[in-house]
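Only one structure is covered here, and it is reproduced in the block below.
Only one protein chain is missing from this complex, and each of the others stays in its spot.
This part shows subunit A:
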């Protein structure tokens, strides 16, 4: 019986450990992406817009495009952070959706995994799209999708605070004038600026306009320009122009700070436009200035419409019709208005500005914007981005000086991308 007890003991111990493993191992087989075995049958579309239900304009557009192509469409919405893993697992199970709408920096990862077809394979026409937006979906000379719309970052400002502090927003043209404006707002008893420097991709996304605006390049994080950008943020925190909470702010919590009406400026995205109208105070928007003037290139946000690899290539022609329908000029206008995005093509942008003149500043920002995975960085970008946001956190929390933080980040990034 000793054997039995020992066995029982080991089994019991294993159970304790195994129960723990259950919490750590994300091993779920994905459902939904039913690709069918022929070219007919329902076409599945996955998107990262769970905020839209079946009665929304977006879902109705999907249905309309489906019936125009002569097929039924089965749509599933996922949380955007969830979608990458879902797409990878689905591909592993040969269960990919026919059309996948996915955040642009993920494209290079999925393309690297061999999950996506190129626009050459599927004959999707990308000629009308602005090259700087399309670049986020291009790796090694191949294009893996077409942007559905774009968003980017700019500076929102609170008009009454600037007025009280004696700052004219139109004079904020470079870093020096912006810092001066922050100093005045702080002196007037308000807070200067809020942004998001959290230790995730969001933090890198928000830091990039300053990094690029100084002329720095992602392949060399610890260049003098990169250090200048990080020093700018660090000084703002040290002088009290920006709150310490930015270190933990997501873009949403940063927006909530701005919405209290206590902040002169906030770095945030196109998607907050609708919320800006609800704040109850007068706001304005200026592009993020470069170090020595001009508009800093902000990273492009927004999703790409892609066609994942299928076993039955006959399905591609219908998928192409769906993609073309979703990104055609007329529908692009509807979609981007629904999503509060800027269209990826000139004619539609002109139409958007004609309808809503305040979008002008965003259209300019999108023109200046740059894909994070552009410059042929592709899957190197995530390996650079993580050390970068870590360096930002280290400098802002005071555990390292900007130069030391970025030097450490550069050596991590260099060994990861080797």
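By our rule, contacts are C-beta pairs under 8 Å (C-beta built on N, C-alpha and C of every residue); 3 or more make two chains touch, one makes a residue touch a chain; residues count from 1.
Note that in this section contacts and distances are computed from a predicted model.
J.: Which protein name, taken from UniProt, belongs to the chain you can't see among "Molybdopterin-dependent oxidoreductase", "SigE family RNA polymerase sigma factor", "NurA domain-containing protein" or "Sugar ABC transporter permease"?
T.: Options "Molybdopterin-dependent oxidoreductase", "SigE family RNA polymerase sigma factor", "NurA domain-containing protein" or "Sugar ABC transporter permease" considered; the missing chain's recorded name is "Sugar ABC transporter permease".
J.: Tell me which of A:44, A:109, A:300 or A:349 is the one touching the absent chain.
T.: A:109
J.: Where the complex has a chain not shown, which of A:66, A:209, A:226 or A:243 is the residue touching it?
T.: A:243
J.: Contacts of subunit A with the missing chain: which residues?
T.: Counting over the whole complex, subunit A touches the hidden chain at residues 1-5, 9, 12-27, 84-85, 88, 91-92, 105-106, 109-110, 112-115, 198-201, 243-245, 247-248, 257, 260, 379, 381-383, 385-386, 390, 393-394, 396-400.
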